[in-house]
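One protein chain is absent from this view; the other protein chains keep their places.
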Amino acid sequence: MLDVLIFATLNGLVTGLLLFMLASGLTLIFSMMGVLNFAHASFYMLGAYFAYSLSLYFGFWTGLIFAPLIVGVLGALVERYGLRRVHQAGHVAELVFTFGLAFLIEEAVQFFWGRDTKSYQSPDVLNFALFTLFGQEFSAYRGFMIAISVGIFIGLYYVLTRSRVGIIIQAAITHPNTVANLGHNVPLIFMGVFGVGTALAGVAGVIAGPVLTTFPGMATVLGSIVFVIVVIGGLGSLAGAFIASLLIGLLQSFAIASDVGMEDLLDLFGISFPYDHALADLWGLTLPQVAPILPFLLLVLVLIFRPTGLMGKREE
Amino acid sequence: MVILQTLVKKFGIWVAYLAVLLLLPQLFDSILAISIYNQMAIAIVFALSYNMLLGQGGMLSFGHAVYFGMGGFLGVHTLLMIENESVYFSVMWVPFIGGLFGLLCALFIGSFSTRKAGTVFAMISLGIGELIAASSLIFVDFFGGEAGISGDRTFGPTFFGVDFAQNIQIYYLAAIWTFIATIFMYLFTQTPAGRMANAVRDNPIRAEFIGYSARRVRFISFCAAGLFAGVAGGLFALNYEFITEENLNAATSGRVLLMAYIGGLGYFIGPIIGAVLLTLMNTLLSTYTDLWLLYLGILFLLTVMFLPRGFAGFIMMHQVAWLRGRLTSLIKPYLITGLPALVFLLGVVTLIELIHTEDETLSIWGLSLTPASVPTWIVLIAITGAAFYGIRRSLPQLREAWHAANKPDGEGN
Amino acid sequence: MTVPNITRMHETNMTSTRRFSLHTFLLVALFGLSGVAAAQDPIKIAFIDPLSGSFASIGNSGLKQLQFAAEYFYNSKGGVLGGRKLEIVPLDNKQSPTDTQIQFRRAVSEDIRIIFQGNSSAVANTLNATISRHNRRNPGQEVLQINYSAVDPILTEEECSFWHFRFDAHAIMKLNTLTDYIAMNPDIKKVYVIGQDYSFGHVVADNSVRLLKEKRPDIEIVGTEFHPIGQVKDFTPYVTKIVSSGADAVITGNYGADMVSLAKSIIDSGLNVPIYTFYAVYDGITATLGEGGKDRIFLVHNETSNPIPTEERKQFLRAFKAENPNFDVTQPRIINALQMVVAAIEKTKSTDPYDIALALEDMRFTNLSGEEMWMRGTDHQIFQSLHISMHTDEGIEFDADNSGYGLRTIFNVPAEETVVPTSCKMDRPRR
Partner (left out) sequence: MAILSLKDVHKSFGITHIIRGVSLDIEQGEKHAIIGPNGAGKSTLYHLISGLYSVTSGTIELKGEEIQNKPPYEISRRGLARSFQVTNIFPRMSVFENVRCALLWSRGFRYSFWHLLGRQGELNDCAMEVLSQIGLLEKASFPAGELAYAQQRALELGITIASGAEVILLDEPVAGMSHSEAENAVQLIRQITEGKTLVMVEHDMNIVFDVADRISVLVYGEVIASDKPAAIRGNQRVQEAYLGEVATHA
């Protein structure tokens, strides 16, 4: 049992930190521009695909460095020539725009890279077991993933708290309206933040691609989850996003690790149902079965009972 | 005479609408044409119901397919009940049943999701949508797993000898239902609840200061939207005689958003345009090219960026110029910009197809190109570039002409 | 006026069938006319499978194989029934039941009577129901469903239909072979079953448990797990469970991305146990698994792969590869199906689905691999030898995804041993 606990935690950590890399960018963008970027996970996918193409010719590490840059530039361009245009039409229009963008990017990826899964491999340098516990290896690459994520988190924290731009962004997070009056080149900052945010998503894609397989559906698998995290954590709250990411990551891996089901729950209350019952499916439910949809349940509950999220200040 | 005129003014458009619906099969009557009409009828009702949310009520939903699907599932279950004679009525009432169930779901979900509009509402709708879609694969008894459930519409009492075995019969039934649904959805916009929905969309705070609870107003439109989505679902059940999880998942929700948005939010006719357009794209364009989804995506983004009010909005834009009798002055500039724009469009599409094709020759617009040959590429790119330049050059003139046409005569802002 | 038009377009080659079917569509839609069958009209076969959207790669490769087979065996040799060409009309169903029915209606209005379909049992089931209804309501316009890879047993059991023929072994038959092979391995003591949470996944789980109980009572099922389709980001948590269960073999019915991710996670976790499965090959999967999956991924399938038994099949494979360098012959059953259907057409000198169906029933046919296949008349299920193959790069003459890796067949079950009883009560149309 102990081994399960330990590895469930480790897996939860890996997923959680990965999710945070996406969530942090999304939160930054939202804090600055009030835009919930539906296409965020699509940039994550782009990151993976660019890294794959680069790795074919220059190896993994080049991909790790340049793919996020390319994605960031793309993001900046999208902001400059797409979002900025839609901005005056209001938030709904922006949300719809990013929604369409996600749709388009998925099609574009299939157009340029084809629809089959790409054999994007982790570098041989990291193809060894970091440590072996109870007969299960923890691959060095996963350790590397954790390292990168933590590194990003620290870097982000440093930039946000120490650097001048960071201060401005902080101000924007708490008082979105005042930034405009600060006399900074706000459009430029917006473009920058969007670029950086998407680049972060790109990094996530680069390091996740080899483990979570690189295929056109990888954005949709992750997309809505990241949304859930940002909303649960509280729109515009980095700390909230961090907590929510780990929460979701651990929640899922533990739910899968567990073996409890409806029956056990009902047994607690001494209730039991015949299996030919109309709702037999319900009694048959097990936690692992529903693990991947728990976040959405959480989302709905949070929004009903605490629309500002765990640590959020404002609702819109 | 005058009475006649007023009558025509009042009901002419509706009579025309009904006539079009009923006469379409006279125009094309192939099996395929009929099946396209059926899709259109369903899509129109569904898209209009979505417009009640986003267009009229300002509620952006990413989970509207839930009510469509729920209506459809109960519709098919009704077919099954009719088949094994646990109930006895004509299948023509299935859309009504579907509507009731859609309403029921909306009543429940709306009771907590309409508290706020904007992002919060959108996110709740997203979550609910995912939950229902997921559970539809888990609760096999009602949803039938990924294979869905299927029935047979030819049971139960016939309607004056019509047993609805043929799709054409279903189409006429669907046409009637679509007409009724459209009328009721239109009338809803003319009621206090409908008007206040617009008011709340525009300015919820102000609405509260003239005596209305924004939440209650939203709730009412939400339920109405659920009802008609359910009707559309019922029509789906009748037409296809089966329904699966895909009909209530995020993809379907996304498609209806596209329909309503491309057609034009806020204008009653908009979603109808969108529904017809997307149905045609889905059935026709997908025959031309397997890239049709890519084109759809591009079309959608362009609409959001350049026609925020959709196609209907684009038409309505010319109202002012028309009222001021200056519409004709726009024709020439439109042509000057339109022609290069068209060339540009064709050029881009050709290039995309050329990149994509795996065959040694690509047959498009009646001419056949060889991806291998460099000259082909050069010529194509040259033409496309030239067309783009043409657009850039002529755009200012168009803008000028536009302002000239819309400039209010005499004083005013 | 439009008739010469049609005949002219009939001469167009395979590459422009899309355009062709569009033109016909326009004619059909606009003038509601469906090409009047003349002696030299081609025999049209609809291919309804995903050609756009996320499942398109499988659909497109299937289409390539069908088109190539039609050219290779018949059109290049002067067609069938004395000169009638075969024409494959691709219809994109985006792997959606709804679009499948839309495309079915298009096929009917283009007067196509033979429909090839394979991907997703959900689609196959709805198509089966649709066709039965259509044929019942429109006598004289019947349509034939040639199912080349939907393996849900129900299609030849409760839901069996006179108009449906399956050219792939269904799930339980395959599981029989798979469990036979597992049972032979004395080292396997604990088996873990994991699958997607839908009907096929459950069929695999339930039956592998049942069959193993019969064949090797000593084998312990240490876990059966279901996960939602395409929802799982990272399979490592599941693998953790597998490891802690102490399993020394894994059975899964996963396909597509879920299959790859699962296999990858198992490999990453250093868990060195064999994975017994159905769909872990081709369309990028083989390339992705590569070295990691070597000698530990076992598939059950019909038609032997390396070594290829007959020269003619080798020629066919080479010819296909020459024309489609980026594709493989992933589903030989498509070719079998086409050959048997044509054989039936030639035998009855008719393209009427009813005649073809009767001719197909209990037909015995020797395929490219030189083995005899039998289409059972009572439930329209094909029977041929089944095989277990291993993912490896040794002794691979015909690889997959041009990756050097491919399947090597290591275990065979002759056709007669694959025969299973059926509960099918088919109601046959009277003529």
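First chain written, first letter: the chains are A, B and C, and each begins at residue 1.
Note that in this section a residue touches a chain if its C-beta (ideal position, glycine included) is under 8 Å from a C-beta of that chain, and two chains touch if they have at least 3 such contacts.
These numbers were taken from a predicted model, which means no experiment stands behind them.
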item: Which displayed chains the hidden chain touches across the whole complex; value: B
item: Which of B:Leu104, B:Ala117, B:Ala224 or B:Ile272 contacts the chain that the document leaves out; value: B:Ala224
item: Candidates B:Thr78, B:Ser136 or B:Asn198 - the one touching the absent chain; value: B:Asn198
item: For chain B, residues in touch with the removed chain; value: 187-188, 190-196, 198-199, 201-203, 205-213, 216-217, 220, 224, 266, 412-413
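One rule holds in what follows: only the chains that are shown with their structure count from here on.
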item: Centre distance in Å when chain A and chain B are each reduced to the mean of their C-alpha atoms; value: 31
item: Touching two or more other chains - residues of chain A; value: 110, 289, 292-293
item: Sites on chain C at which at least two other chains make contact; value: 56, 197, 228, 231
item: Parts of chain C lying in touch with chain A, wherever the complex brings them together; value: 54-57, 197, 225-228, 230-234, 236-241, 243-244, 256-257, 260-261, 264-265, 268-271, 283-285, 287-288, 290, 401, 403
item: Touching residues on chain C, where the partner in the complex is chain B; value: 15-16, 18-19, 21-22, 25, 28-34, 51-53, 56, 60, 92, 94, 96-99, 101-102, 105-106, 108-110, 121-122, 125-126, 129-130, 133, 137, 152, 197-199, 228-229, 231, 326
item: Of all residues in chain B, those that touch chain C in their complex; value: 28-36, 39, 134, 137-138, 145-148, 150, 152, 154, 165-167, 240-242, 244, 246-247, 282-284, 286-293, 358-361, 363
